[in-house]
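Rest of the complex left out; these chains stay put.
We call the chains A and B, going by the order they appear; numbering starts again at 1 in every chain.
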Amino acid sequence: MADTRFFRRSGPFSLGSIAQHVGASLSRPTLADLSMHDLASLDTAGPSDVSLFSNGAYQGVAASSRAGALITSRKLGGLMPEESCLLYVTDPRLAFALVGSLFYPARTPDAGIHETAVVASGSTIGEGCQIDAGVRIGREVTIGLGCHIEANAVIGDGVSIGQACLIGANGTVRHALVGSRVRLGSNSCIGGEGFGFVPTPKGLLRQTQLGRVILEDDVEIGSNSSVDRGALGDTIIGRGTVIDNLVQVAHNVRIGRHCVIAAQAGIAGSTEIGDNVMIGGQSAIIDHVKIGPRARIAARSGVMRDVPEGETWGGVPAIPIRQWHRQTALLARLTERKAQED
Amino acid sequence: MADTRFFRRSGPFSLGSIAQHVGASLSRPTLADLSMHDLASLDTAGPSDVSLFSNGAYQGVAASSRAGALITSRKLGGLMPEESCLLYVTDPRLAFALVGSLFYPARTPDAGIHETAVVASGSTIGEGCQIDAGVRIGREVTIGLGCHIEANAVIGDGVSIGQACLIGANGTVRHALVGSRVRLGSNSCIGGEGFGFVPTPKGLLRQTQLGRVILEDDVEIGSNSSVDRGALGDTIIGRGTVIDNLVQVAHNVRIGRHCVIAAQAGIAGSTEIGDNVMIGGQSAIIDHVKIGPRARIAARSGVMRDVPEGETWGGVPAIPIRQWHRQTALLARLTERKAQED
């Protein structure tokens, strides 16, 4: 179970109400009144915990799990002992995520502005907002209903933030228009100056960076990530896109909706990324290219040109993933043959 | 135009005065009195905006642009319709950057120390400095004229900062001597302990890190970057060098003047980098090597040995870039041939 020092649990809930919450049918309907107190992993769950069996590779662990009930598919459920208490659903991982938020609902902000927070003139803080200690809010800032600005975060002049957002501790948000339900990790920096310089005989001259960052609704960004503002236009991250820790998004990048960008990836200036794109960890995408919708970029790739819609690319420079795998395999084979000849 | 919530615009300026400011000659001198109100990109500019045409690939966009005037070269200008209002210069990008700082001059700090800032004993804050809310300045710190220390930044004991510097919000500066006109992004960390340990039978023993960080004049560093102090000597970043976001500079690294280091690059301990070197994004340079002046390192390279002056290297391990391109091409060809044989 989750550590109560950090998480507040709801419940207990009956198996029947859990089944209803996630749209499941019970393998043993007579157990509908059984009380479940928590969720847990297969190996640590006890008789009053709900657990998840979504991957056939864990059949053995699932069969010996002491969990009171398992969320699973009809197909995987067939691998379990007959007496198992199963919750059949079409998407077990989704159902388990819903059970997670049932037992551990999102915290409602404790409305109030801490006495050590500073809110400059002309700013509007919506009802129900929690503004923690040491927060600095600039001039003419607008913050919507029910936001939580964590301790020591800094919100620059003129920034606009929608409803129900979370700005992490020690985060910095400037030159940005932020939608609703946006979540920013701690120590992340939104709206910094883009990396734009012009060489001159006397050295590099900074180009004034006059754009903004637009974070649409439901965007999530991890900790220690940087999103620079545009040079003239805007840097835009589309609705529902999620970005991990330590990611770099350069000036004038445009990212579509519902993209997934893993940790330490970097996207160079003015690149355009379509909807539903997935980018693996530590990948780099060069400036001024276009990544088509639903494309996937393998971890540690270096994308140097446009990637067509729906394709999966990998390698440095990145190429279609099958080609890359063939190249890797051929080089291994040639090396082995050479070693045998020597 | 730039969002007035974030940027304060000067002007309007006559075409003639703009031409004079950037050293341009007008294609249509009779328009010298025309008022220009802003700058904009080719596709969004209107009749009172100055725009930039510096790349022949954008000829079509430039020809159909509604911009009141285009900054361009004589050569590119020849591609434009005869009636176009052009500002001829030898370096259009430089001229456009100068127009940017004409319309949007750098903000002068609002002199004053916010009541929530803490300045420890023995520290000196120069005239005209703006010290924002929540800033923590240690003992015996010296800050020159006209600096802006943004909210919640932390300046450690003994640090010295020159004139007209900008220290970003939530940034940390310690064990450092900082020149003038230095700009540090938000959430960056200057002067942390270098990563030096000695193995012992009982585990790793930290080597006391007794050096400093020297940032010479006009250095710029982005957000979420780390520059560690030296172990015995200093970590030095030369005059006018610019460093992007999420970059790692390890202890005792010495970087020359006017270098450009892109996002997420990493430079390991004691490596020396000459003047005017360019390092691409996500590149790594191993410890204790020398990169000659004017060398260029491609994005995502892994440099494992010295790079001679003026050369361009790429790949992992990095080699001269043409060799790397040939290797990449050969492997692709061999793989294709193999596929046809199978």
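The rule we apply is simple: a contact is a pair of C-beta atoms (placed from the backbone, for glycine too) under 8 Å apart; a residue touches a chain by one contact, two chains touch by 3 or more.
Every value quoted in this text rests on a predicted model; they were computed, and no experiment measured them.
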Identical protein chains in the complete assembly, only 2 of which are shown: 3
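As a convention for this text, only the chains that are shown with their structure count from here on.
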What's the distance between the Cα centroids of chain A and chain B, rounded to whole Å? 28
In their shared complex, chain B is touched by residues of chain A numbered 116, 118, 134, 136, 140, 152, 154, 156-158, 160, 170-172, 174-175, 187-189, 192-193, 195, 197-200, 203-208, 210-212, 224-226, 228, 232-233, 246, 248, 250, 264, 266, 268, 282, 284, 286, 302, 316-317, 319, 323, 326-327, 330-331, 334
In the complex, chain B touches chain A at residues 2-3, 5-7, 39-41, 44, 91, 93-94, 96-98, 100-101, 104, 114, 116, 132-134, 150-152, 168-170, 183, 185-187, 218, 220, 222-224, 239-240, 242, 244-246, 257-258, 260, 262-264, 281-282, 299-300, 316, 328, 331-332, 334-335, 338-339
